[in-house]
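A single protein chain has been omitted from the complex, and every remaining protein chain is retained in its original position.
Labels for the chains are A, B, C, D and E, by order of writing; each one numbers its residues from 1.
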Amino acid sequence: MVDIVALGEPLIQFNSFTPGPLRFVNYFEKHIAGSELNFCIAVIRNHLTCGIIARVGNDEFGRNIIEYSRAQGIDTTHIKIDDSFTGIYFIQRGYPIPMKSELIYYRKGSAGSKLSPEDVDESYIKSSKLVHSTGITLAISDSAKDAVIKAFELARSRSFDTNIRPKLWSAEKAKETILGILRKYDIEVLITDPDDTKILLGITDPDEAYRKYKELGVNVLLYKLGARGAVAYHDGTKAFKEAYKVPVEDPTGAGDAMAGTFVSLYLQGKSIEYSLEHGIVASTLVITVRGDNEMTPTPEDADRFLNEFKT
Amino acid sequence: MVDIVALGEPLIQFNSFTPGPLRFVNYFEKHIAGSELNFCIAVIRNHLTCGIIARVGNDEFGRNIIEYSRAQGIDTTHIKIDDSFTGIYFIQRGYPIPMKSELIYYRKGSAGSKLSPEDVDESYIKSSKLVHSTGITLAISDSAKDAVIKAFELARSRSFDTNIRPKLWSAEKAKETILGILRKYDIEVLITDPDDTKILLGITDPDEAYRKYKELGVNVLLYKLGARGAVAYHDGTKAFKEAYKVPVEDPTGAGDAMAGTFVSLYLQGKSIEYSLEHGIVASTLVITVRGDNEMTPTPEDADRFLNEFKT
Amino acid sequence: MVDIVALGEPLIQFNSFTPGPLRFVNYFEKHIAGSELNFCIAVIRNHLTCGIIARVGNDEFGRNIIEYSRAQGIDTTHIKIDDSFTGIYFIQRGYPIPMKSELIYYRKGSAGSKLSPEDVDESYIKSSKLVHSTGITLAISDSAKDAVIKAFELARSRSFDTNIRPKLWSAEKAKETILGILRKYDIEVLITDPDDTKILLGITDPDEAYRKYKELGVNVLLYKLGARGAVAYHDGTKAFKEAYKVPVEDPTGAGDAMAGTFVSLYLQGKSIEYSLEHGIVASTLVITVRGDNEMTPTPEDADRFLNEFKT
Amino acid sequence: MVDIVALGEPLIQFNSFTPGPLRFVNYFEKHIAGSELNFCIAVIRNHLTCGIIARVGNDEFGRNIIEYSRAQGIDTTHIKIDDSFTGIYFIQRGYPIPMKSELIYYRKGSAGSKLSPEDVDESYIKSSKLVHSTGITLAISDSAKDAVIKAFELARSRSFDTNIRPKLWSAEKAKETILGILRKYDIEVLITDPDDTKILLGITDPDEAYRKYKELGVNVLLYKLGARGAVAYHDGTKAFKEAYKVPVEDPTGAGDAMAGTFVSLYLQGKSIEYSLEHGIVASTLVITVRGDNEMTPTPEDADRFLNEFKT
Amino acid sequence: MVDIVALGEPLIQFNSFTPGPLRFVNYFEKHIAGSELNFCIAVIRNHLTCGIIARVGNDEFGRNIIEYSRAQGIDTTHIKIDDSFTGIYFIQRGYPIPMKSELIYYRKGSAGSKLSPEDVDESYIKSSKLVHSTGITLAISDSAKDAVIKAFELARSRSFDTNIRPKLWSAEKAKETILGILRKYDIEVLITDPDDTKILLGITDPDEAYRKYKELGVNVLLYKLGARGAVAYHDGTKAFKEAYKVPVEDPTGAGDAMAGTFVSLYLQGKSIEYSLEHGIVASTLVITVRGDNEMTPTPEDADRFLNEFKT
Partner (left out) sequence: MVDIVALGEPLIQFNSFTPGPLRFVNYFEKHIAGSELNFCIAVIRNHLTCGIIARVGNDEFGRNIIEYSRAQGIDTTHIKIDDSFTGIYFIQRGYPIPMKSELIYYRKGSAGSKLSPEDVDESYIKSSKLVHSTGITLAISDSAKDAVIKAFELARSRSFDTNIRPKLWSAEKAKETILGILRKYDIEVLITDPDDTKILLGITDPDEAYRKYKELGVNVLLYKLGARGAVAYHDGTKAFKEAYKVPVEDPTGAGDAMAGTFVSLYLQGKSIEYSLEHGIVASTLVITVRGDNEMTPTPEDADRFLNEFKT
């Protein structure tokens, strides 16, 4: 029994030790990642409990994911060992765009993509307060999509990060599937950004986006604006927070940290201003390092950050 | 126009920076490898020319393979860029068996496995002296197997390394396919070992194996005995060389270095004793480092090794 | 409720990245260790459950120990957070004796040494099959020693590793304390070696040592002989296993891996020959790397090792 | 016979190879540091001679400190070898505040804290021009404090850096002790900052602080303002220098480099403007790397810096 | 037959793994560099063909240069193996000026400096569209200078980078030699900066410099302004591009990447605005890493950069 249940594919990340085109990189640093896993860690750092429904391969990388998740406090009892391999990806940093990263996946046919409705334990979902997933999980396979649908069907409340990855599916397919989900289920917190909203709604303006998403049943909107910061909407109120200027090592995972922090604080009754402010701190810290979730702060540590930057 | 043409899948190797189960390894060192690519480099170090017929992905890892091959002097004009991804693998070293390695592939559906008969340029084959391939290429896909068959059909002379990898196909499939090849084509040099011969012929004894392989049309047999050394047969003569005792970092690629060295020296008219002796030196050097082909020596450097160890 | 409960001090290990006197070492690699924690991991790899009663500091290193232990499957519910700091140590490798290590502790007054009888939960002990501790825990503080005594008093069965560390106490103190324990409690499995036995009993001969320890109520004796191997005694039977020749990176932790493997297999009804053979495999693997417990094998992996070395 | 004598505890620093919470850091880089040792190196780089009165352990880390100090030109004849251990500390970088560091000490009961009046050689002090120490040395032990008092008593002239470390003593204790020193001895150069002055005088404004410190017998005040720069006062004149914008790796040691540079240039008759400008250059360079003193420039190198940034 | 032929000395670069004075640097990272080699790689990335006329030593570093050049697509058929050694250099980064580098050469008497007119193949030059060299090649030896003169004599068109390195020759010698070249040969594209122009013409103002260089027969001028950007002149038109703000790792090689990109795009008929814009992107990417040429982008990748920074 956990507060939040996430569905998604945990992955092994091989981050370039030095920036530049991958063919010039000689050493790779291993991290454990995956959008939903990053989200879970943010939830736990913010003092809620969290479990992930997922599959990993019966191999060292699968064991690595389970051990790391357990170490970080994630409930791993619903991670299934699958005969396929564990999905992985490489990160190319700083080329051709300084301070940006590119992901190269080896996940097609992976254990994670075998996630299916049978993995979704009804009582586990029903005893939780909120179910979270992302566009990635919808994209990796039909069975994974069906698992999300089953979980959303059973869920008391839902958060969803659109996270449209062009390498995983076409814009058309993404639009159709995600809009289907949004139309079918009330989403307590929707996390998205202008790029994805352009695909989904054909617009990018935050206020306009909020109006449209609200019509689709979204209660709270967290709208990420990249290096500019983020804006959150709820019940007619709107909060904006600028991003902090820090040295960027790798932006991967920043959005997940912000989402997990925002959702779990909001779920604990914090205002969207407070939740957003802490979400921005989380994403700010994450981009200063390689690795997606190690830097995600507790509220206490985020407050130390805020004290420093307020001075 | 090159002396030797090889067909196979070049791969990116991610070698563990430290030994042990992969989940405890934090850094990985990139190398360029693949059985036939390793073979080609051995050919070139031994002063023949060599080209590889292969496919790589249209990605950084594919470019890496082409650039590295070109650097090492391999003719890369018959490497085709394919829309699929470039195959990769990880090496776990020293666990659970000290000084041994395990390979974890991410190559299913890779560009390399898309190798097909259409990639085999008739005039390229016909102008070469010998065509080389391995059981790995037979195993990765039907089209790759057909490419080998087409090349062997056109070849003036052939060398073949059985290289049966249980992770790629069943023993039954391997036996049927490889025996089919051996029955259909005269093999100038067959490279194999007791494990593979057990699968193919049900026996392991070197002399007996030579008799049987000879009946199948094999002219020269290079029979690798692992840490004990290797034995070579030709025309009733037999040569045995013990392996040298050196510190083992990673045995991967040692057999390819030995095979490429042996075949290219033999093709230049050297005796099987001489060819075997240099092959053993090559494999000895390769096991002392991570990376499959960097250490493969020229005959001049191998002689320096032999002078030292003879003293 | 776990099969085995251990009492001891988990520590952060800073292992020299390169061998030599510490003043010439520029980089240090962090590992999680401690004799009893290493023992626990061996227990879990051998398919029993295990928990550790311990204290760690309220700091990053303390959190590190808890997270790592949890990752490895250790029950961490009885690790208490203490206001003191987490104990650490450095390893100097290869100087002045190649292939040997020296430990430099920063543990005096550490959280781990604050372990006390109040940390010992009666029902936790009573529901377990065996309680394990070592001479180190007896040495670090009086309260820690009292904790061991309380646990041994309540235990259904006990294993004990003499592990006399001259840097922690005098030979006289060690002798008096450990003999006191041996006289007071029946020890199901005693793990020791000639150096410690010289201090305790004034002798070093294995057979003679067994006779004397048996008189003190020891049922099974595991007598470690370092690079020569180990011998085990039980009920008049005696088993000896030679050590395997492998490249030595750092011998630290090898004895713990052997002890934990031996005890947990014996507890599952395996013969002392089988238990010893697997214990030797565990210690052999551990010495090939930096880090005390990452290499400890499952029985299945140990069997793969044994198959290889039997050939 | 040296120009300046410092009293303090040299320490071994283990700096995180990657930023983030220490439990996620796998490699640590060793440096030699300690506030007064950093000060001494700045003195020597600025062409005065300097010695340190200190104790280190009879261990590799103690030898490391002596060898490094000797290499850098510090007179080490008054470093005493003590039976205790050498103090060390770890640096956590960038968490929870980007570009800031946290220090985790293992120095309680260290050799350095055993510094006592008996270590203070009267003739050594009397033959020097100035004696330097810091609030850290006052805090580590009563005997160390007494050593500073004895040296200040004998000194021809004194510089003092308040350096209040909350991990070493309470604000009350710090205030009482430091004010005691300031009341008792005329300080030629006082180095401090708003945080410490808040504790000592209850104020933070630089001008006001100067007035109060002057009343306490301070001749020159160097008031560090962190990322904003620093201000110096002397004889009614005031100099302000902004900090330079550079990439921050680790701010640790920046203040010591500024202090040592300022004091030694001032002692050579340079104006406070000149001394401050060079002090700012020193601290600017130090924050761009891990390690506290390697980057401290000579005046010639500082001029090259100034030429570049003036353009 | 290649589009562009460059003459110069390829070198092995040993870049400091950490910034600071070289005596504190423990690890060095090897790269392949040299102004003209960097230029060639920029040419190739911009889709023209390029060859280098050069000498390297008959040693591993010489082989390294040839293999790397071949990998990057440079025609290496005119690199001669010389009995001398291969030139090398070290890079000290960030001291005494943050974000700046210093080069320490070991190239006196190197194979590269033995470059001579006999190495210049008439037909190779005549079949090319443009010949490129730099002030460095003029400085390293008289025979190298004569080789440039012979090639310029035969060339259809010329580009020249003044690149005056005070460590290689005096300002007087540089002025006399370079002005001699400029007076004798029409230069299609001259690449220079205020420092060099100060030496050559006694002025630094870009517009004035263009007028004077034009009088000397320069058709297009690329005038590099360091951190401020660059300006290009042609036929009365003038283009200016600001530099992008990115984290600086090592500025070495940035000018070569800009020059090679500019010249090769201009040669393909692009406007000086377009060529300059892409040149600035190339230099921007190069300064974010260690290594002079790995980051030089293709026009396609440069466009991705421009799209990002335009948003």
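Of note:
Everything that follows uses one rule, which is that a contact is a pair of C-beta atoms (placed from the backbone, for glycine too) under 8 Å apart; a residue touches a chain by one contact, two chains touch by 3 or more.
These figures come from a predicted structure and were not determined experimentally.
Considering the intact complex, the chain excluded from display touches B, C, D, E. Only one residue in the set B:C40, B:I149, B:L267 or B:A302 touches the chain that does not appear here, and it is B:A302. Of the listed positions D:A71, D:A171 or D:A227, the one in contact with the omitted chain in the full complex is D:A71. Interface note for the absent chain: among E:I104, E:A171 or E:A227, the touching residue is E:I104.
Among the residues C:P98, C:G236 or C:G269, only C:P98 touches the chain that is left out of the figure. Where chain E meets the missing chain, the touching residues are 14, 17, 21-23, 25-30, 59-61, 63-64, 67, 85, 88, 92, 104, 106, 108-109.
Listed here are the chain C residues that touch the chain not shown: 18-21, 24, 94-100, 247-248.
Chain D residues in contact with the hidden partner, per the touch definition given at the top, are 67-68, 70-72.
Keep this in mind: only the chains that are shown with their structure count from here on.
Using the contact threshold fixed earlier, the set of chains in contact with both chain C and chain E is A, B, D.
Among the remaining chains, the Cα-based centre furthest from that of chain B is the centre of D.
For the touching copies chain D and chain E, the fraction of interface residue numbers used by both falls below half; the interface is of the different-residue type. Per-chain Cα centroids separate chain A from chain E by 45 Å. The multi-chain contact residues of chain A, meaning those touching 2 or more other chains, are 21, 67, 247.
Because contacts link the chains in a way that matches no line, ring, star or complete pattern, their graph is best described as other.
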